[in-house]
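Here the structure is laid out as structure tokens; the discussion comes afterwards.
Omission of a single protein chain aside, the complex is shown with its protein chains in their original locations.
Per-chain numbering from 1; labels A, B and C assigned in written order.
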Amino acid sequence: MVIVMGPEATQVDIESVVTVVQAAGVEAFVSRGVRRTIVGLVGDVTQLDAAGLRGMGGVRDVMRVSTPYKLVSRENHPERSTVHVGGVPIGPDTVTLIAGPCAVETPGQTLDAALMARAAGATLLRGGAFKPRTSPYAFQGLGERGLRILADVREETGLPIVTEVVDAQDVELVASYADMLQVGTRNAQNFALLQAVGAAGRPVMLKRGMNATIEEWLMAAEYIAQRGNLDIVLCERGIRTFETATRNTLDVSAVPVAQRLSHLPVIVDPSHSGGRRDLVLPLTRAAIAVGADGVIIDVHPQPELALCDGPQALIDGDLEELAGVMRDLPALLGKSAAVAQPA
Amino acid sequence: MVIVMGPEATQVDIESVVTVVQAAGVEAFVSRGVRRTIVGLVGDVTQLDAAGLRGMGGVRDVMRVSTPYKLVSRENHPERSTVHVGGVPIGPDTVTLIAGPCAVETPGQTLDAALMARAAGATLLRGGAFKPRTSPYAFQGLGERGLRILADVREETGLPIVTEVVDAQDVELVASYADMLQVGTRNAQNFALLQAVGAAGRPVMLKRGMNATIEEWLMAAEYIAQRGNLDIVLCERGIRTFETATRNTLDVSAVPVAQRLSHLPVIVDPSHSGGRRDLVLPLTRAAIAVGADGVIIDVHPQPELALCDGPQALIDGDLEELAGVMRDLPALLGKSAAVAQPA
Amino acid sequence: MVIVMGPEATQVDIESVVTVVQAAGVEAFVSRGVRRTIVGLVGDVTQLDAAGLRGMGGVRDVMRVSTPYKLVSRENHPERSTVHVGGVPIGPDTVTLIAGPCAVETPGQTLDAALMARAAGATLLRGGAFKPRTSPYAFQGLGERGLRILADVREETGLPIVTEVVDAQDVELVASYADMLQVGTRNAQNFALLQAVGAAGRPVMLKRGMNATIEEWLMAAEYIAQRGNLDIVLCERGIRTFETATRNTLDVSAVPVAQRLSHLPVIVDPSHSGGRRDLVLPLTRAAIAVGADGVIIDVHPQPELALCDGPQALIDGDLEELAGVMRDLPALLGKSAAVAQPA
Partner (left out) sequence: MVIVMGPEATQVDIESVVTVVQAAGVEAFVSRGVRRTIVGLVGDVTQLDAAGLRGMGGVRDVMRVSTPYKLVSRENHPERSTVHVGGVPIGPDTVTLIAGPCAVETPGQTLDAALMARAAGATLLRGGAFKPRTSPYAFQGLGERGLRILADVREETGLPIVTEVVDAQDVELVASYADMLQVGTRNAQNFALLQAVGAAGRPVMLKRGMNATIEEWLMAAEYIAQRGNLDIVLCERGIRTFETATRNTLDVSAVPVAQRLSHLPVIVDPSHSGGRRDLVLPLTRAAIAVGADGVIIDVHPQPELALCDGPQALIDGDLEELAGVMRDLPALLGKSAAVAQPA
């Protein structure tokens, strides 16, 4: 971190800054110039608050130099990682299709959705048993009953399960059924939950907070990694902007940017970012073309009856087109569709 | 809710929409016009996903009519509410000053900060024992030891305590010490936590999510209210925008807007929104002038040694000015500074 | 437009709303319900200010029904349009590559860039002679001298020219050289300029304002169309969000959304949205994959010497990869790379 003092900074201003810095256990080196003085910092600057330093007398600017995350950074781990979920790889050589219903409602609906997903090329099954909903009056999921349905459908179809956990207290329960734990956008800074999934012994899919910068997203991943779990897949799912034509704005640029900064795989959720069925296939193509390591898509046998996000779910006709995309597009990028690897 | 069909909508499009609506247990009334057909909805539309409906064939627009929150709405509760915290009112007739250190560090630092706060006119003490931090390498708070320090300082100063809880599992513990539970901006959609504080039998201060619309903020409050707790104070603390000169953008308009929509008191946090000490007093004046029912401010006896957000904390000289603001400004709005009421 | 009155609305409130509406020459139909009254509007509601109506006594909500643009809307023109620029089509059947230097600097640099562009498959040449720059101390372009260089390079390479105009007073001059006029993101609501290019008798490329909603973008196009010019190509170039890792956030979803709402072709600028060379090819692939009718890309023979946006310009090695994308990707979407059509 570098602190730039303005020409009006007094000796007392400079000493105050040095005191603050040293109080946080960081070394401060003062370089005096003709018009400006620069204070260079060495040590663990994570305790320091740049915005606050900026408000101190005489300070012109505060600039951070090092990345604030370490375990998930590509700096110390130049090779991009592959995460395996029930034998299915998610990583730089493949495009993984994860699909299934937004919410588990009944055994029949879940099985039908899983079969649709598998026919379209999916090798992992998504499905929510615990649903975080903006309104307390909306359907909140079936809970453990939903997890049992997912387990039965895995048995029947052979598809490993990805499912969300919304509370640290439920992590153990969900991990006892799931092949991969999902942390949703609303919990992207629920640090108790991040630490709990970090300790659960399962791969984790970490959705980007709808208001999180890429750096904050990687910091959230660092919370998980700190507990010893590096099997993390990042999932871009749209950010909140002023545009209201789509539910959120899919930030496709975040895929190559995150892949450059971190060794973790990065996938995209085209269903929740747009919130509209007519956008799912175009955004899926864009995601794969930009270099995503996979996509996660809502499907539903009867979207008009879905209890959650039905109208964004793909239906039969779309799925043939999706199968075509999965067959043709990855090859253009030197990748292949991901399939389960023999144990 | 009203669904507007475009001129190109077919009979099948209209029937599909009606099917989706009825599947959610909502009645649908179809009005055919020369160029457009409108589907009016009656019933609990909270299960319906407007963005999704918008993606269906023939749909031009979807417009919500009723407010999606009920218990916290002013519609059924026209009088604005006053919440009492250890005898101190927060409500429409007063301006309540809550102040204290961002984080509890030591007994001495906490007591000194509390005495500074009280001298400036504060009648409630803030202080964090559990700190949600973006970086896993930053100071995370003293936990229960911090709560005990707060309780001791309350004993010494007579100031009731406001303190944050970050995990549903800790609610009972924190509630056993605190006079008011705070839910922070990063947990504004941590629904498990909202439900837990709703059941804890303590007044709650609910910070606005930094990416939450006013409506989503009120929906989060509804989660708390649903568990039987209407002693909720809303706290505007800045939203995330493209501007980087301040940590967040304080949305002062949200105060009168939320007060018009909800009967709950609304206060402002000028310390965390700006993130800079030089902005705290100007933003405090703006908050009171716009009609806020209180403000919550960071103070620290030695900000240069603070373990968290030190450089935004007010220091001695500022506090005299703050005391002046609290003495003169509320009167201009027909209010008075809030003091503890005799039991 | 529909105005929803709250249950507290008085007869006087309702009549005030009707008066405002009728004053704008719009008919108002009042439907009284048990709890709510709805005022339906028929006529040209463009004079009415929804936000303002929302502030009137008793008003709960204001909802717009009709699209506020007509000439560029797909509603009355269901076939998607193709715009021809010097014989080169931009439209639904093709992917058009427009490339060239951000700014015209010298004859040699412009010719070299044009040859690089052509070799990569470009059939239109971009290049700025008038540059709108955030800083008054930055290079502002060569003006008419730049236009003459472009015309010479067109002569030499056969590539028609796309170039920006930044002031209504310059439109005639620029139109005397250019095959297509570009309106930049900072002028997306410079209505005098929009009207002037609408009357200039040349196809127009209209960049989306970096803070414009898709609806506002189409309204800006409507300003051009109103002057009798429907040869308009929309260009998505990134919107401003809280994310700072990229210069702007490319909103790929805007491509299919705008194509659904308007019959105009929609292209993408991957160079200016990301502002980083390493993102140009991934974003180009994403743009074509999402269905864009073309892309516009910065190239420069020596980016390290460029006077404007050099470091985002593609260089030789990248261009081979770009040529490969243009060869393989459009076919996957049932399109072909656009080439000039014989007169």
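Definition applied: a contact is a pair of C-beta atoms (placed from the backbone, for glycine too) under 8 Å apart; a residue touches a chain by one contact, two chains touch by 3 or more.
Everything numeric here is computed off the predicted structure, so don't read it as measured data.
S.K.: Using the touch definition up top, pick the residue from C:V88, C:A168, C:L181 or C:A338 that touches the left-out chain.
M.R.: Of these options, the touching residue for the absent chain is C:A168.
S.K.: Thinking of the whole complex, not just what is shown, which of C:L41, C:C308 or C:V325 touches the missing chain?
M.R.: Touches the omitted chain: C:C308.
S.K.: For a quick check of understanding: of C:T37, C:T123 or C:N187, which residue touches the chain that isn't displayed?
M.R.: C:N187
S.K.: When the complex is taken as a whole, what residues of chain C touch the one chain not shown?
M.R.: Here the touching residues of chain C are 16, 19-20, 23-24, 44, 46-47, 49, 51-56, 68-69, 132-139, 166-169, 186-187, 189-193, 209-211, 216, 219, 222-223, 226, 240, 246-247, 275-279, 303-305, 307-312.
S.K.: Spell out the interface residues on chain A facing the chain that's missing from view.
M.R.: 2, 4, 6-8, 36, 60-61, 63-65, 75, 78, 240-242, 244
S.K.: Can you list, in ascending order, the chain B residues touching the missing chain?
M.R.: 211, 213-215, 239, 241-246, 249-257, 260, 273-274, 278-279, 282-283, 285-291, 328-329, 332-333
Methods note: only the chains that are shown with their structure count from here on.
S.K.: Looking only at C-beta pair counts, which chain-chain interface has the most contacts?
M.R.: Greatest number of C-beta pairs in contact occurs for A-B.
S.K.: Between copies chain A and chain B, are the contact residues mostly the same numbers or mostly different, with half as the line?
M.R.: Same, since most residue numbers here occur in both copies.
S.K.: Using mean CA coordinates as chain centres, what's the gap between chain A and chain C in Å?
M.R.: 31
S.K.: Between chain B and chain C, what is the separation of their C-alpha centroids in Å?
M.R.: Using C-alpha averages as centres, the distance is 39 Å.
S.K.: I'd like to verify one number: the distance from the centre of chain A to the centre of chain B, where each centre is the average of its C-alpha atoms, in whole angstrom.
M.R.: Spacing between the chain centres: roughly 26 Å.
S.K.: If I count partner chains per residue in chain B, which residues reach a count of at least 2?
M.R.: 240
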